[in-house]
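One chain of protein is taken out of this complex; the other chains stay put.
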Amino acid sequence: MGEPLLRAEGISKAFPGVQALDRVTLEIFPGEIHGLVGENGAGKSTLIRILAGAIPRDAGRIFWQGQPVEIADPRHARRLGIAVIHQELSLLPNLTVAQNLLLGREPRTRWGLLDRRAMEQQAWRILHELGLDLDPQAPVGSLPFAQRQMLEIARALSENARLLIMDEPTSALSDREIHRLFELLRDLKARGVAVLFISHRLEEIFQIADRITILRDGHHIGTFPITEVTPSAVVRMMVGREMSEMFVKTATAGTEAILEVRDLTREGVFYGVSFEIRRGEIVGLAGLVGAGRTEVARALFGLDPVDRGEIRIEGKAVRIRSPLDAIRLGMALIPEDRKAQALFLSMALRSNITIAALPRIAPLGLLSGRRLDAASQPCIRHLDIRPPRPGIPVRHLSGGNQQKAVIARWLLLQPRILIMDEPTRGIDVAAKAEIHALMDRLAREGKAILMISSELPEILGISDRILVMREGRIVGELKREEATADRVLALAMGGLHARAA
Amino acid sequence: MRGLRDFLGRWSGGLVLLALWLALTLMTPRFLTPSNLLNVALQSSILAVVALGMTLTIISGGIDLSVGSVVAFTGALTAGLMVRNSWPVGGAILVGLAAGLAMGLLNGALVIYGRLVPFIATLSTMAIARGLTLVYTRGYPISGLPEAFTFLGTGDVLGIPMPVLVMMAVAAGISLLLNHTPWGLHLYAVGGGEDLAWLSGVRVKRIKGLVYGMSGLLAGLGGILLTARLWSAQPNVGIGLELEAIAASVLGGASLSGGYGSVRGTLVGALVMGTVGNGLNLLEVPSYHQQIIKGLIFILAVGLDQLLKTGPLSARSIPMRRRGAS
Partner (left out) sequence: MRIRLLWLLLGILALIAGACAPTTPAAPGATATPAAAQPQEIVLGLSLSTLNNPFFVTLKEGAEKAAAQYGVRLIVVDAQDDPAKEAANIEDLIQKKVSALLINPTDTKAVVPSIQKANQAGIPVFTVDRAAEGGEIVSHIASDNVAGGRMAAEFLCKALNGKGKVVELEGIPGTSAARDRGKGFNDYLKEQCPGLEVIARQPADFNRAKGLQVFENILQAQPQIDGVFAHNDEMVLGAIQAAEAAGRTGIIFVGFDAIDDAVKAVKDGKLAATVAQQPAEMGRLAVEMAVKYLRGEKVEKFIPVPLSLVTKETVK
């Protein structure tokens, strides 16, 4: 196969509390399309960011065309010929197609002025070569996503990129657009360009990749020619973790439905979503990133409008048009990104806990530290938030205790329905177990819980029932007893296994 | 439909100006006369010069609140050199411009190396420049300027007032810079996304530094023109001018979040400001009411611009940052 274009050897990277990568090795050859797969948190993004020069590695070596290199920053990576096409594209929306393509290397006239005609001609040539039908004069902000992605690829190639790293490039594309993208990638492959292709959709990897590398929990599980593995074998390698985290489930679901959702649809996002949650029940919502789980949660909580569908709470049809409506109806949403969406990091624990319940705590609009302490202390005790000091700024708490603070805030409002989006993301193992125990206790107290999680062990361990979403639809429902990692993943990825349930 | 919307979006400032002119023409016979139009141009010209510098900083994603004070400072310095130290007109003007440039570069340095938010950095230099002016003038106006100098403010060539000619020259220069040099393209790139521009090899720091330098330089030019127009340097001129310059830029389609703005738009914006002031006087609107009406016209003009640009009046979902949505 000749000399690899890029060889990363023994790459390790630790973040506080997590070993994101542990001695991972990756080789990519010219003219190869290389698939990179793994569950959420397996270390794919970390690996890409190291290769792109966005973050430094802790250990390991990188060779580019046989030479050892230190990739200092993203600009250096680009100069070497490594281009990353992120999910959020790096194009300037206020510039035109031609300006974006040639930014930083604009053609100039003899007088040092911009040669606008040459610029358009060059842009047109670049686009034409890749068979892209884009107007060089069009402002990029007005282009649809798929065209922008193509434009970004075009720019990378026109800068002589030898390795394209594509992070979930198909997640926002339609089938036809994916088809075009694959045609383009095959074309590039024929020209000797290497592609590192990260995708959750195994069928795509099997369609386009030559070889596949599997990561799990920061470890390199293996690299195989695509012809030598089957999708189910890949899934097994991705999941194959021991179920070491033990869930003790004590709550049993009641029979009375608290939340009923019928045919909830938001065009272009999710379709015909129907389910119910009973008193004391924990329902797990599983699926790949981009399957529409968070969007369903947002819609239920009134953050996004819906086009169709009916929501009933304790048998009564309700309309939820804003988070305030949802809160009044006894719903609580614990969002996935607690730092950005839930916590006031610089504010004290007591303020974070009480902020949604202030009208109740201070009916006349007057607050005092003592009152806030009195209101927050029972919660702090109840949820065992440590250190149990109401005055401590929340940013000094650990991830698990921060999450408990968010939960405490909502519990003060005594919700009937809790929606928890990735409740244990970024939390260490011990704290995870605590959060799970807390969820179990809440269920025992009669709350209905909808939990979105990308961690299969969590989904399998704590849910009474599991709903699996794929591409905006609920594609399966598994009872606790019949759910296995394989079956959930198969449903989530679609079409690879015999359909369960 | 999209074509029409694009067209309206691009020309909304011009439409507002045309509408104003049409309305004023209908309301008073004094408005649409050659001498009054020149009068409006003259009254908008100094604002336009300063606002063009402001537009550059706004395109870069920043702002320059110090321009009003720099106008006063450079005017006082230029006048002082001529009157107190008997400098020749040309030399005094050059030093005045250099002082404006220096104040601007100081802003740039504070933003780039001092890591200050432009708002704060230029707010500080706004106070400093005003203080320097008062110290230099001891609070008194400086007058007794040579005629060669006052010609810049009150003279005319072929009937066109000098400040208007200077404004046209500045506009042509900035337009060349923005539209026909790599520097201009890079400036828009910086405003569209600093990190992305940096990734494309754009020298972000140098561009930002220069932008503030240019803004200071143009404020300096504005100060010299104003001093020449008033035949004296007044220590308290230019108060609030920065806000008018921002208004002119934004009326002209510049976005305070950076990346957008144009010479043509800002000229139109300055003309709108000048026209409103002139028109309200011609219509004999009492001065207290004038301010209310001005505020309303700006809200309507900028609102119209937004409306035309962003299109349908749709209910938007509540923005909540979505990262790695599942």
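As written, the chains take the letters A and B, and residue 1 is the first residue of each chain.
To be clear about the criterion, a contact is a pair of C-beta atoms (placed from the backbone, for glycine too) under 8 Å apart; a residue touches a chain by one contact, two chains touch by 3 or more.
Remember, it's a predicted structure, so these values are computed and weren't measured experimentally.
Enquirer: Using the touch definition given at the top, which of the shown chains does the missing chain touch?
Expert: Touch partners of the hidden chain, whole complex considered, are B.
Enquirer: For review purposes, identify every residue of chain B that touches the missing chain, sorted by number.
Expert: 27-30, 33, 35-36, 39, 42-43, 46, 141, 143, 150, 153-154, 226, 229-232, 234, 236-240, 277-278, 281-289, 292-293, 296, 299-300, 303, 307, 313, 315-316
Here is the rule we use: only the chains that are shown with their structure count from here on.
Enquirer: Tell me, which parts of chain B touch chain A in their complex?
Expert: Interface residues on the chain B side: 176, 179-182, 184-186, 188-189, 191-193, 196-202, 259-260, 315, 317-318, 320-326.
Enquirer: Which of the residues in chain A come into contact with chain B in the complex?
Expert: Per the stated touch rule, the residues are 74-75, 78, 90-95, 99, 103-106, 108, 112-114, 116, 287-295, 298, 302-305, 322-323, 335-337, 340-341, 421-422, 452, 454.
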